[in-house]
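Note that one protein chain of the assembly has been removed; the remaining protein chains are unaltered in position.
Order as written gives the chain letters A, B and C; numbering starts at 1 within each chain.
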Amino acid sequence: MNTFGSHFRLTTFGESHGPAIGGVIDGCPAGLTIDREWIRRDLSRRRGDGMTDTTSRHESDEVEWLSGLIDGQTTGTPIAFIVRNKDARSSDYDNLRHCYRPGHADYTYQQRYGLRDHRGGGRASGRETVARVVAGAIAKQLLHKQNVSIQATAHVPERRTADDTYGGVVECEIAGLPAGLGNPVFGKINALLAAAMMSIPSAIGFEMGSGFAAAGMTGREFVDPWNPADPSSLTQTNHCGGLQGGITNGMPVTFRVAFHPAATQLGATECLADDGTLQTIAITGRHDRCHVLRCPVIVESMAAITLLDVLLQK
Amino acid sequence: MNTFGSHFRLTTFGESHGPAIGGVIDGCPAGLTIDREWIRRDLSRRRGDGMTDTTSRHESDEVEWLSGLIDGQTTGTPIAFIVRNKDARSSDYDNLRHCYRPGHADYTYQQRYGLRDHRGGGRASGRETVARVVAGAIAKQLLHKQNVSIQATAHVPERRTADDTYGGVVECEIAGLPAGLGNPVFGKINALLAAAMMSIPSAIGFEMGSGFAAAGMTGREFVDPWNPADPSSLTQTNHCGGLQGGITNGMPVTFRVAFHPAATQLGATECLADDGTLQTIAITGRHDRCHVLRCPVIVESMAAITLLDVLLQK
Amino acid sequence: MNTFGSHFRLTTFGESHGPAIGGVIDGCPAGLTIDREWIRRDLSRRRGDGMTDTTSRHESDEVEWLSGLIDGQTTGTPIAFIVRNKDARSSDYDNLRHCYRPGHADYTYQQRYGLRDHRGGGRASGRETVARVVAGAIAKQLLHKQNVSIQATAHVPERRTADDTYGGVVECEIAGLPAGLGNPVFGKINALLAAAMMSIPSAIGFEMGSGFAAAGMTGREFVDPWNPADPSSLTQTNHCGGLQGGITNGMPVTFRVAFHPAATQLGATECLADDGTLQTIAITGRHDRCHVLRCPVIVESMAAITLLDVLLQK
Partner (left out) sequence: MNTFGSHFRLTTFGESHGPAIGGVIDGCPAGLTIDREWIRRDLSRRRGDGMTDTTSRHESDEVEWLSGLIDGQTTGTPIAFIVRNKDARSSDYDNLRHCYRPGHADYTYQQRYGLRDHRGGGRASGRETVARVVAGAIAKQLLHKQNVSIQATAHVPERRTADDTYGGVVECEIAGLPAGLGNPVFGKINALLAAAMMSIPSAIGFEMGSGFAAAGMTGREFVDPWNPADPSSLTQTNHCGGLQGGITNGMPVTFRVAFHPAATQLGATECLADDGTLQTIAITGRHDRCHVLRCPVIVESMAAITLLDVLLQK
């Protein structure tokens, strides 16, 4: 469904070329004065302002607040917000009404629902993440008050050719979490973070701490020895990524998310038509060459929503 | 929490050295005659019967059915089952009551709850997965009737030294799923599978299809071209792992799970005591040298529970 | 929380004097062409257009659709909608910022959250039900296609004095439901309907079928005898209200909801101030003398959402 979290619970809505993208946050504690500049900054990072190789769609992403605030403060009731879509050029997509691009969700949505909003990827578009970033920025502010900070960075190939798209990896570290946070078994923070990250469009891999490299280690190499000499660092290494049995041990929580390259190639593309034949379609529209550069703030947002949710359970 | 799924919903309970491990399945369709031999076979795979380098704990793992069946058939009401723990030697763990082993959940559970069942890992033990395998075997039987099959295999280092533990990777393929299964955004099958897999003890990484390798590809390399010539295979390649926008496209769903090595090293181990000092403890008990060999059936079980849940939504 | 339902799931937001009231419907089946006239008609019933003794707030209640539709048809993705508040006169409420009216949620919200939106009842206002009526009208349309109809009527005192408010009872019948709908134990339709109805502002009692009168009957008087002579009516009477063990038997589902009188009395009112003293406040604003007349459409809406949710589980 379109809801994430249990205590700090985000429901998102909106299509790429619909009237608006938005969200409802249920469970936000009362009494927070929202820092709107923080939100603007994170939305700007998501847009990739000032970056090369990112989208050419121009949106101001102004947030309109519909509920849950009085005098700029949260009241504890649901916070609804919308960001209007202004620069949608739906006619660019007219030729896709009966055609499915390779590597997109066109075909699967059609199979799932029997009809779809074909304009700009509809609900499957990366534009949906606008709502995550707004909610994530609020979550970060609440975490900040608890001295928890989140930092993500993108790693992408250094040399790129002009006419293709690229994937990459986003690395994230969450510092300041107390020990003893989280739940066992199906409620492990590992599992919650994995679900959060794999729900981001184009995410294709997730690993905690040493991750896949740990699969090749022996126990003696992997296990993090206790470090009683230094009260600021429980263990000497952090191969486990700050979690044991799914619960924080007080070390930084570290993880990495792999993103595959954007599927859209501008120009002539072999698409599958409704009648089962291939059709060569000239794909236009505005698309990223390396959308991964815009992903760190989305990763941070989902991490913030996930961890705040766990913190609010205490 | 200790519940997984929404339509086929498994709640598990039990500690490694408590009276029993068990589960309650809510939402199992009525009218299935349970194949108990299938369950026995999967429990045997989980025990690692006949494998070298696995645990020396001897359990017969007999399933006692408490509800939800009449004349061997499911009635649609909750199916509760237990497997009694018989070969628990709790006295092996007496010296751990006030000590935390490195690489285990001892410390984090103590921080989380203020007390813990220290015997054999308690709730964090891999023994908890017995309940997942029982429920997974039932889910597989229901999927089998829909011509869906699940197969997982372990990949572990070929050469292993005698006195250390090892990690590994489990690869899984789910064949026979129809196109159009799953949900967008937070309900993506990618996200559900990621959460399912990362909830397995010692799982530390997850990837769909080409996974982390896809982060280094270009779009032209990654995107799976349509394959209209062959009606049995929608696309020519399957880098995306059978999911687009989180929804099945009808190709096999493929993913890999990385497992870190078991933390337990027999013999003298530096443990953290309640008073903050290090203590050298002689660890005994029964432990795996390569527990990953026992993990494929657990991966299959969680995959089956996850996919059946999605199928039942239709 | 502010979400109701599991398969057809409504999340509502908005305060009486905030920018808008709205909702997000997640799980609405794709392919429904929304009948907007139906929605307008139900919103008009909720406003009490043409009734005496109801509110004097004038709102046009125009619905703005933000997502989930293409060419007027539902796409299966979340349907977000808002209704802007236009006739809010917040200054009428300035004297209530530090005072709690008797019989309202002023005091309890302040205790719950530490601050509150004091204007016009904030989130506790009956205006919140606008979102329920919009979602309910959509649910009714989907039920209508399954030949399920819902009809509620208000019963209020016949003679009323000019300067006081009144309570009443709303009676509701749901016809056309198939037998075998619902779930046992905590998922009984009785329980779902009870929760739905008691969540309506000022609801104070709920009964199925013969309800409280059944507490005074003997078994022979209460039990509905089978009626095999008439295939259109399973039982000769319907004291149980169409449910046995929480599951429909195919007879009409009948229930009644008691509403207490509106708490607001215009004129001088003894309010509790922040400092624990009583203060006499002149209450102005627009208020209903008999708000129960406006409640049938709200009861129908919640019944529709509840039953559609159960139907979609099949």
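Just so it is clear, a contact is a pair of C-beta atoms (placed from the backbone, for glycine too) under 8 Å apart; a residue touches a chain by one contact, two chains touch by 3 or more.
Owing to the predicted nature of the structure, the values given are computational and were not obtained by experimental measurement.
Residue in contact with the omitted chain (choice from C:Cys28, C:Val83, C:Leu181 or C:Val253): C:Leu181. For the chain left out of this panel, the touching residue among C:Asp49, C:Asp164 or C:Asp274 is C:Asp164. Within the full complex, the residue among B:Gly76, B:Pro157, B:Gly176 or B:Pro225 touching the omitted chain is B:Gly76. Checked against the hidden chain, the listed residues C:Val134, C:Leu192 or C:Leu311 yield one contact partner: C:Leu192. Listed here are the chain B residues that touch the chain not shown: 1-3, 9, 11-15, 18-22, 24, 26-27, 30-31, 64-70, 73, 75-80, 82, 112-117, 119, 122-123.
One chain of the complex is left out; on chain C, the residues touching it are 1-4, 12, 100, 102-105, 107-113, 123-124, 128, 157, 161, 164-169, 179-188, 190-199, 201, 203-212, 214-226, 228, 234-235, 239-241, 243-250, 258-265, 270-272, 276-278, 292.
In the analysis below, only the chains that are shown with their structure count from here on.
Taking the mean of each chain's C-alpha atoms as its centre, the chain lying closest to the overall protein C-alpha centroid is A. Chain centres were defined as the mean of their Cα atoms; on that basis the chain farthest from chain C turns out to be B. Averaged C-alpha coordinates put the centre of chain A at 26 Å from the centre of chain B. One finds 36 Å separating the Cα centroids of chain A and chain C.
Chain C has its Cα centroid 44 Å from the Cα centroid of chain B.
For chain C, the set of residues touching two or more other chains reads 77.
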